[in-house]
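One protein chain is absent from this view; the other protein chains keep their places.
Up next, chain A:
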Amino acid sequence: MTTALTSQLDSAKWSFSTRRVDRTQICDLDTRFAEARAGDLILAQVDQIGQHRRIQLPSGRPSDLFPGDLVVLACGARYAPDQFEGIAEIAPDGADMLAGGGCIGRMTARNERIKPATRLLPKGRLLGQNGVPVNLSQFALPDPARPSEIPVIAVLGTAMNSGKTLATAQLALGLRRAGWKTAAIKATGTGAFGDYNEYSDTGAHYVGDFTDAGMVTTYLEELPRIRNGIDRLLGEAQRRDCEIAVMEVADGLFQRETAQLIADPWFQSRISGLVFACGDAVAAAGGVAELARLGLAPDLLTGMLSCSPMASREAETATGIPVLRKSDLSDPAEANGFALQAGADWSRAA
């Protein structure tokens, strides 16, 4: 690697999604942006500040962005109804910062209520030995030799911001308090440290997301790759002696990858418990009906809905499924009952 490239990479702000990358493997860069594919690492310069004023660093803190800053992000798509839709394409004259966690691509749609994307000027695509593009997939967790067997409680929801991440974190907290070695996993979505940090703060024994499985985003990825990513994450959780996993699936039931995943027999057979987060009683009834159509039945409802006793009663009446507040999920007595019914085994048992 040239001194100039070393200097640029050292001064660049590397994004959270690149946290597994072994930087010593980077030897060069090119400008063949038309050939960039999802997961390739892109060195870019901040051009105009837009929606994302900060970039999330691997250390877990956000860093303010200023025009002229060098950044390293992964090329990827984005699905975020309250922000952007974007695809994994890099134009040489300018690209969009699609996610603060480190996703660069081309914005194709924007929520009316937010600013245009922060604009980036691509400087180069990072290359490894033999001129091969450096891709996040090269640093993914290993494919487990055999599938993990730990019970999985899946957390689904009606949409973004329905309360899935809070539910996942609070349930992980309750399980940890009850003495379980718990994995908190995000199966799908776009790489960002918000959910990861929220899981970590609960003291979960292992925290991982799809970026650990080599994807900056799961949007527009094919189902077998997403399944494989989940396998890798659960394999790692088992390797670290976790006894149970709480796994959030991003976005709403109708989102492309979520819809494919929850309809998948492998996924349905792999989960031992199901939490559904929603915002109101109508959403609860609709979501439960959609899940029933797919052959799934939530064990409990939670989310924004649970903040309202009246909405909770309506939802319980409409669905027959109990509504739990976040304080219930983090209660070790509640969480422990859920773990036992999911078939968890305490490895320290005599």
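In this text, a contact is a pair of C-beta atoms (placed from the backbone, for glycine too) under 8 Å apart; a residue touches a chain by one contact, two chains touch by 3 or more; residues count from 1.
Following the convention adopted for this analysis, contacts and distances are computed from a predicted model.
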Going by UniProt, what is the name of the one chain that was not included in the view, given "Pimeloyl-ACP methyl ester carboxylesterase", "Ubiquinol-cytochrome c reductase iron-sulfur subunit", "Anti-sigma-E factor ChrR" or "ABC transporter ATP-binding protein"?
-> "Pimeloyl-ACP methyl ester carboxylesterase"
Contact partner of the left-out chain, one of A:179, A:194 or A:224 = A:179
Which of these, A:203, A:224 or A:295, touches the one chain of the complex that we don't see?
-> A:203
List the chain A residues touching the unshown chain?
-> 177-179, 203, 322, 328, 332-334, 336-338, 340-341, 345-346, 348-350
